[in-house]
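Shown here: the complex without one of its protein chains, the others still in place.
Read from first to last, the chains carry the letters A and B; within each, the first residue is number 1.
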Amino acid sequence: MNGAGEGPVITPQQVQRLFERLQKEAEGAGYHLNPDADFTKGLVEGLLVNEARYGYWACPCRLASGSKEQDLDIICPCDYRDPDLDQYDTCYCALYVSQDVVDGKKKATRIPERRPEERSSAAADAGAGPGRSARSAPAAGQGPQPGRLPAPELPVWRCRVCGYLCARDQPPAVCPICKAKKERFERFL
Amino acid sequence: MNGAGEGPVITPQQVQRLFERLQKEAEGAGYHLNPDADFTKGLVEGLLVNEARYGYWACPCRLASGSKEQDLDIICPCDYRDPDLDQYDTCYCALYVSQDVVDGKKKATRIPERRPEERSSAAADAGAGPGRSARSAPAAGQGPQPGRLPAPELPVWRCRVCGYLCARDQPPAVCPICKAKKERFERFL
Partner (left out) sequence: MNGAGEGPVITPQQVQRLFERLQKEAEGAGYHLNPDADFTKGLVEGLLVNEARYGYWACPCRLASGSKEQDLDIICPCDYRDPDLDQYDTCYCALYVSQDVVDGKKKATRIPERRPEERSSAAADAGAGPGRSARSAPAAGQGPQPGRLPAPELPVWRCRVCGYLCARDQPPAVCPICKAKKERFERFL
């Protein structure tokens, strides 16, 4: 079902199932899928195509290398989603948007690429191709590789309501535990 | 719909919708709304009235100043809910109660005000009024203001089952991630 040049066959049922799963997971953690369901399902289909092709959910709006290790930062949800939501109210693909976009107070527009140039180039050099199957990708679940990337110097934020701790540039829009809003977080470390 | 002296109109449908949402969010994170549904819906209506009036969920049982920054600690769920649940099995309003209260093993009674006196006074000085609309409140989502309040010297607790970390006076009643009980937490930092 995954021949070079034709692309994998994805059924509407598969799209619908993953769409519903992502929606449930997003809402449970204080995230939001783009409320334009047709647009969003197009992206979900892209994730399923990439899963069939590479063995992982490479971002549907970026060029994947086909090497899981190279693409780790752009497996959806990507490493850049949350900073982009903080700054632009949308992720690069507009698969995830802020509450303000859901409420119609803001619009999701094209945003600049936050991924460092050198990572994109490395990925391009690695040369993805449609014939690369999931089997040739490194096995999932082999765990993080400490030292591969320097640990970031990120602040630790604390939810004043429930004590949740997280390390990121900015606090999340809502606390994933108690749903308190961003302004209820304080710098902890 | 929000004239001075009359108060905003809240429909039973709005109350029911928020009641169900809060119930779902509470249970998902190991919290519990007061099982007396009529009482609880009265408080939920108070939240909706305050949202229409001030633009945020000021605690329905305390005097709001109408200044979001001044009232940040008493936006529901307030900064005092979890310590009050730890010590008294109920929050100040009795909107949130402990598992023991849900199970009928304890009763939610009137509890003392944990909010520092100087914060309540400051709020009173700021002078809330029913005519203050949501528009005059500071914009939501502008993020925390580090330095405004000193970071508390709180212990960090670790769930021995799943590794969840949180910073608060006491561990939560149940781990919001794996639902292990309070006694499964250990001091981590």
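Just so it is clear, a contact is a pair of C-beta atoms (placed from the backbone, for glycine too) under 8 Å apart; a residue touches a chain by one contact, two chains touch by 3 or more.
This structure is a prediction, so every number in the text was calculated from the model and none was measured.
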Worksheet entry | Among B:G46, B:G66 or B:P171, the residue in touch with the chain that has been omitted | B:P171
Response to the item:
Given B:D36, B:E113 or B:E186, the residue that touches the chain left out of view is B:E186
Discussion item. By the contact criterion defined above, which parts of chain A meet the unshown chain? Give residue numbers in ascending order.
Written reply: 25, 28-29, 31, 72-73, 75, 77-79, 81-82, 140-144, 146, 149, 151, 154, 156-157, 165-168, 172, 176
Worksheet entry | Absent-chain interface as seen on chain B, which is shown | 28, 100, 157-158, 160-165, 170-171, 173, 177-188
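By our rule, only the chains that are shown with their structure count from here on.
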Worksheet, complete the sentence: Per the C-alpha centroid definition, the whole-Å distance linking chain A and chain B comes out as 31
